[in-house]
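Pasting a structure here, questions to come.
A single protein chain has been omitted; all remaining protein chains appear in their positions.
Up next is subunit A:
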Amino acid sequence: MFPELNNLLNTSPDRAEQGKLTLLCAAETDGSFLVHHFLSFYLKANCKVCFVALIQSFSHYNIVGQKLGVSLTAARERGQLVFLEGLKSSVDVFFQAQEKTHPLHFLREANAGNLQPLYEFVQEALKPVDSGAAAWRCPVLLVDDLSVLLSLGVGAVAVLDFVHYCRATVCSELKVPRAAGSQPGPQGPGHAQAYVHHQSHLVLRAEGLATGFCKDVHGQLRILWRASQPTAQRGRSLTFQYKIQDKSVTFFAKGMSPAIL
(Lines give C-alpha, C1' and ligand atoms only; values in the text may rest on other atoms or scores of the structure.)
Protein backbone atom coordinates (compact mmCIF):
# COMPACT_ATOMS: atom_id res chain seq x y z
CA MET A 1 0.00 0.00 0.00
CA PHE A 2 1.38 3.36 -1.00
CA PRO A 3 0.14 6.14 1.32
CA GLU A 4 0.83 8.77 -1.34
CA LEU A 5 -1.52 7.06 -3.78
CA ASN A 6 -4.17 6.90 -1.08
CA ASN A 7 -3.84 10.63 -0.61
CA LEU A 8 -4.25 11.22 -4.33
CA LEU A 9 -7.35 9.04 -4.43
CA ASN A 10 -8.62 10.54 -1.19
CA THR A 11 -9.13 7.19 0.46
CA SER A 12 -7.73 5.07 3.27
CA PRO A 13 -8.12 1.43 4.37
CA ASP A 14 -10.83 2.27 6.89
CA ARG A 15 -12.86 4.10 4.24
CA ALA A 16 -12.72 1.49 1.49
CA GLU A 17 -15.68 1.98 -0.82
CA GLN A 18 -18.06 -0.76 -1.81
CA GLY A 19 -19.63 -1.56 -5.15
CA LYS A 20 -17.12 0.32 -7.24
CA LEU A 21 -15.22 -0.90 -10.25
CA THR A 22 -11.69 0.37 -10.59
CA LEU A 23 -9.88 -0.15 -13.86
CA LEU A 24 -6.10 -0.24 -13.77
CA CYS A 25 -4.50 -0.02 -17.13
CA ALA A 26 -0.99 0.43 -18.35
CA ALA A 27 0.29 1.62 -21.69
CA GLU A 28 3.89 1.09 -22.65
CA THR A 29 4.93 0.60 -19.07
CA ASP A 30 4.52 -1.84 -16.20
CA GLY A 31 1.48 -1.08 -14.09
CA SER A 32 1.85 -3.94 -11.65
CA PHE A 33 2.67 -1.57 -8.77
CA LEU A 34 -1.01 -0.56 -8.89
CA VAL A 35 -2.09 -4.18 -8.43
CA HIS A 36 0.31 -4.60 -5.51
CA HIS A 37 -1.02 -1.42 -4.00
CA PHE A 38 -4.65 -2.48 -4.17
CA LEU A 39 -3.90 -6.02 -2.99
CA SER A 40 -2.20 -4.79 0.15
CA PHE A 41 -4.76 -1.97 0.53
CA TYR A 42 -7.76 -4.30 0.68
CA LEU A 43 -5.98 -6.86 2.86
CA LYS A 44 -5.22 -4.09 5.33
CA ALA A 45 -8.79 -2.83 5.03
CA ASN A 46 -9.92 -6.20 6.34
CA CYS A 47 -11.86 -7.07 3.19
CA LYS A 48 -12.43 -10.55 1.87
CA VAL A 49 -10.23 -10.68 -1.22
CA CYS A 50 -10.41 -13.02 -4.18
CA PHE A 51 -7.33 -12.66 -6.32
CA VAL A 52 -7.30 -14.16 -9.80
CA ALA A 53 -3.61 -14.08 -10.68
CA LEU A 54 -2.92 -15.03 -14.26
CA ILE A 55 0.48 -13.40 -14.70
CA GLN A 56 2.65 -14.18 -11.70
CA SER A 57 3.03 -16.93 -9.14
CA PHE A 58 1.84 -16.80 -5.56
CA SER A 59 5.37 -16.48 -4.22
CA HIS A 60 6.00 -13.43 -6.38
CA TYR A 61 2.99 -11.60 -5.00
CA ASN A 62 3.88 -12.82 -1.52
CA ILE A 63 7.37 -11.34 -1.68
CA VAL A 64 6.08 -8.00 -2.98
CA GLY A 65 3.32 -8.11 -0.36
CA GLN A 66 5.87 -8.57 2.42
CA LYS A 67 7.70 -5.49 1.23
CA LEU A 68 4.43 -3.60 1.50
CA GLY A 69 3.71 -4.99 4.94
CA VAL A 70 1.17 -7.74 4.31
CA SER A 71 1.62 -11.48 4.41
CA LEU A 72 -0.34 -13.28 1.75
CA THR A 73 0.39 -16.68 3.29
CA ALA A 74 -1.10 -15.60 6.61
CA ALA A 75 -4.07 -13.99 4.90
CA ARG A 76 -4.71 -17.15 2.97
CA GLU A 77 -4.49 -19.28 6.09
CA ARG A 78 -7.00 -17.23 7.99
CA GLY A 79 -9.36 -17.35 5.03
CA GLN A 80 -9.20 -13.68 4.10
CA LEU A 81 -7.54 -14.28 0.76
CA VAL A 82 -8.66 -16.71 -1.92
CA PHE A 83 -5.87 -17.00 -4.45
CA LEU A 84 -6.34 -18.55 -7.87
CA GLU A 85 -2.89 -19.22 -9.21
CA GLY A 86 -3.48 -19.27 -12.92
CA LEU A 87 0.00 -20.42 -13.88
CA LYS A 88 -0.16 -23.54 -11.72
CA SER A 89 -3.80 -24.44 -12.29
CA SER A 90 -3.48 -24.14 -16.03
CA VAL A 91 -0.97 -26.99 -15.92
CA ASP A 92 -3.43 -29.02 -13.87
CA VAL A 93 -6.13 -28.39 -16.45
CA PHE A 94 -3.93 -29.81 -19.17
CA PHE A 95 -2.35 -32.82 -17.49
CA GLN A 96 -4.95 -34.04 -15.07
CA ALA A 97 -8.44 -35.22 -15.73
CA GLN A 98 -10.65 -32.47 -14.35
CA GLU A 99 -14.32 -32.16 -13.88
CA LYS A 100 -16.10 -29.50 -15.85
CA THR A 101 -16.14 -27.16 -12.88
CA HIS A 102 -12.48 -26.16 -12.97
CA PRO A 103 -12.31 -22.36 -13.07
CA LEU A 104 -9.92 -22.39 -16.02
CA HIS A 105 -11.87 -25.00 -17.91
CA PHE A 106 -12.02 -22.73 -20.95
CA LEU A 107 -8.39 -23.63 -21.67
CA ARG A 108 -9.48 -27.11 -22.71
CA GLU A 109 -12.30 -26.02 -24.93
CA ALA A 110 -11.69 -25.86 -28.64
CA ASN A 111 -13.42 -22.52 -29.05
CA ALA A 112 -13.46 -20.90 -25.67
CA GLY A 113 -17.14 -20.27 -25.15
CA ASN A 114 -17.66 -18.56 -21.85
CA LEU A 115 -16.04 -17.94 -18.53
CA GLN A 116 -18.92 -19.15 -16.41
CA PRO A 117 -16.76 -21.63 -14.42
CA LEU A 118 -14.35 -18.82 -13.54
CA TYR A 119 -17.24 -16.64 -12.44
CA GLU A 120 -18.67 -19.46 -10.33
CA PHE A 121 -15.28 -19.84 -8.67
CA VAL A 122 -15.24 -16.12 -7.82
CA GLN A 123 -18.82 -16.21 -6.60
CA GLU A 124 -18.10 -19.22 -4.40
CA ALA A 125 -14.97 -17.58 -2.99
CA LEU A 126 -16.72 -14.34 -2.09
CA LYS A 127 -20.00 -15.81 -0.90
CA PRO A 128 -20.74 -14.48 2.57
CA VAL A 129 -20.06 -17.21 5.09
CA ASP A 130 -22.38 -17.35 8.07
CA SER A 131 -19.75 -17.97 10.71
CA GLY A 132 -17.11 -15.43 9.83
CA ALA A 133 -19.20 -13.04 7.78
CA ALA A 134 -18.89 -10.25 10.27
CA ALA A 135 -15.12 -10.54 10.30
CA TRP A 136 -14.58 -9.29 6.73
CA ARG A 137 -15.87 -5.94 5.62
CA CYS A 138 -16.71 -6.29 1.96
CA PRO A 139 -15.87 -8.62 -0.88
CA VAL A 140 -13.17 -7.55 -3.34
CA LEU A 141 -12.15 -9.20 -6.56
CA LEU A 142 -8.79 -8.49 -8.13
CA VAL A 143 -7.94 -9.81 -11.58
CA ASP A 144 -4.37 -9.58 -12.84
CA ASP A 145 -4.89 -9.30 -15.67
CA LEU A 146 -7.88 -9.48 -18.00
CA SER A 147 -5.94 -9.14 -21.22
CA VAL A 148 -4.33 -12.53 -20.55
CA LEU A 149 -7.76 -14.04 -21.09
CA LEU A 150 -7.98 -12.28 -24.43
CA SER A 151 -4.51 -13.52 -25.35
CA LEU A 152 -5.55 -17.07 -24.46
CA GLY A 153 -8.20 -16.90 -27.13
CA VAL A 154 -11.27 -16.04 -25.12
CA GLY A 155 -13.58 -13.78 -27.10
CA ALA A 156 -13.95 -10.17 -26.06
CA VAL A 157 -17.68 -10.62 -25.46
CA ALA A 158 -17.01 -13.59 -23.15
CA VAL A 159 -14.55 -11.53 -21.13
CA LEU A 160 -17.03 -8.68 -20.95
CA ASP A 161 -19.75 -11.06 -19.77
CA PHE A 162 -17.41 -12.26 -17.04
CA VAL A 163 -16.72 -8.67 -15.98
CA HIS A 164 -20.43 -7.93 -16.11
CA TYR A 165 -21.28 -10.78 -13.76
CA CYS A 166 -18.43 -9.95 -11.42
CA ARG A 167 -19.71 -6.39 -11.33
CA ALA A 168 -23.23 -7.56 -10.59
CA THR A 169 -21.97 -9.72 -7.72
CA VAL A 170 -18.99 -7.92 -6.23
CA CYS A 171 -17.15 -4.72 -6.54
CA SER A 172 -13.90 -5.42 -8.21
CA GLU A 173 -10.48 -4.33 -9.19
CA LEU A 174 -9.39 -5.19 -12.66
CA LYS A 175 -6.16 -4.72 -14.41
CA VAL A 176 -6.29 -4.44 -18.15
CA PRO A 177 -3.04 -3.38 -19.71
CA ARG A 178 -3.64 -2.46 -23.25
CA ALA A 179 -2.10 -5.05 -25.48
CA ALA A 180 0.91 -3.57 -27.20
CA GLY A 181 -0.22 -4.48 -30.69
CA SER A 182 -3.94 -4.32 -30.15
CA GLN A 183 -5.81 -5.86 -33.03
CA PRO A 184 -8.08 -3.62 -35.03
CA GLY A 185 -11.71 -4.50 -35.46
CA PRO A 186 -14.59 -4.81 -33.06
CA GLN A 187 -13.22 -7.89 -31.34
CA GLY A 188 -9.80 -6.52 -30.51
CA PRO A 189 -8.60 -6.06 -26.95
CA GLY A 190 -8.84 -2.31 -27.33
CA HIS A 191 -12.60 -2.59 -27.58
CA ALA A 192 -12.84 -4.84 -24.55
CA GLN A 193 -10.81 -2.30 -22.62
CA ALA A 194 -12.97 0.57 -23.79
CA TYR A 195 -16.09 -1.26 -22.73
CA VAL A 196 -14.74 -1.99 -19.23
CA HIS A 197 -13.66 1.63 -19.19
CA HIS A 198 -17.29 2.63 -19.71
CA GLN A 199 -18.37 0.51 -16.77
CA SER A 200 -15.76 1.59 -14.28
CA HIS A 201 -16.08 4.26 -11.63
CA LEU A 202 -12.42 5.03 -11.34
CA VAL A 203 -9.71 4.59 -13.94
CA LEU A 204 -6.02 4.58 -13.11
CA ARG A 205 -3.86 4.63 -16.16
CA ALA A 206 -0.11 4.24 -15.95
CA GLU A 207 1.68 5.49 -19.03
CA GLY A 208 5.27 5.51 -20.06
CA LEU A 209 6.84 8.89 -20.67
CA ALA A 210 6.37 10.13 -24.21
CA THR A 211 9.96 11.31 -24.22
CA GLY A 212 11.34 7.88 -23.40
CA PHE A 213 12.91 6.16 -20.43
CA CYS A 214 14.14 8.22 -17.54
CA LYS A 215 16.03 7.14 -14.43
CA ASP A 216 14.22 9.46 -12.06
CA VAL A 217 10.70 9.52 -13.55
CA HIS A 218 9.29 6.11 -14.32
CA GLY A 219 6.08 7.21 -15.92
CA GLN A 220 2.88 9.13 -15.38
CA LEU A 221 -0.37 8.15 -13.78
CA ARG A 222 -3.70 9.48 -15.01
CA ILE A 223 -6.57 9.30 -12.57
CA LEU A 224 -10.05 9.65 -13.99
CA TRP A 225 -13.15 9.73 -11.83
CA ARG A 226 -16.11 8.64 -13.87
CA ALA A 227 -19.89 8.56 -13.34
CA SER A 228 -21.69 8.00 -10.05
CA GLN A 229 -19.33 10.24 -8.20
CA PRO A 230 -20.29 13.40 -6.37
CA THR A 231 -20.83 16.05 -9.02
CA ALA A 232 -17.74 17.98 -7.99
CA GLN A 233 -15.53 14.98 -8.67
CA ARG A 234 -17.28 13.59 -11.73
CA GLY A 235 -15.29 13.61 -14.91
CA ARG A 236 -12.30 15.05 -13.09
CA SER A 237 -8.98 13.85 -14.31
CA LEU A 238 -5.54 14.36 -12.80
CA THR A 239 -2.11 13.45 -14.07
CA PHE A 240 0.93 12.83 -11.90
CA GLN A 241 4.38 11.54 -12.58
CA TYR A 242 5.81 8.84 -10.39
CA LYS A 243 8.98 7.11 -9.42
CA ILE A 244 8.90 3.56 -8.11
CA GLN A 245 11.22 2.96 -5.18
CA ASP A 246 12.05 -0.17 -3.28
CA LYS A 247 9.12 -0.08 -0.87
CA SER A 248 7.08 2.89 -2.01
CA VAL A 249 6.15 5.06 -4.95
CA THR A 250 6.56 8.81 -4.93
CA PHE A 251 4.21 10.99 -6.92
CA PHE A 252 4.78 14.53 -8.04
CA ALA A 253 3.20 17.04 -10.38
CA LYS A 254 4.29 16.98 -14.01
CA GLY A 255 7.81 18.21 -14.45
CA MET A 256 8.31 18.60 -10.69
CA SER A 257 10.61 15.66 -10.08
CA PRO A 258 13.03 16.34 -7.23
CA ALA A 259 15.81 15.15 -9.51
CA ILE A 260 15.08 17.95 -11.96
CA LEU A 261 14.42 20.78 -9.58
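The criterion applied here is as follows: contacts are C-beta pairs under 8 Å (C-beta built on N, C-alpha and C of every residue); 3 or more make two chains touch, one makes a residue touch a chain; residues count from 1.
One rule holds in what follows: contacts and distances are computed from a predicted model.
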Protein name (UniProt record) of the chain left out of view, among "Actin-related protein 2/3 complex subunit 5", "Elongator complex protein 5", "HPS1 biogenesis of lysosomal organelles complex 3 subunit 1" or "RuvB-like helicase": "Elongator complex protein 5"
Residue of A:Ala27, A:Val93, A:Val157 or A:Cys214 touching the missing chain in the full complex: A:Val157
Which of A:Lys44, A:His60 or A:His191 contacts the chain that the document leaves out: A:His191
Subunit A residues touching the omitted chain (full complex): 19, 114, 116, 119-120, 123, 157, 160-161, 164-165, 168, 185-186, 191, 194-195, 197-199, 224, 226-228, 235
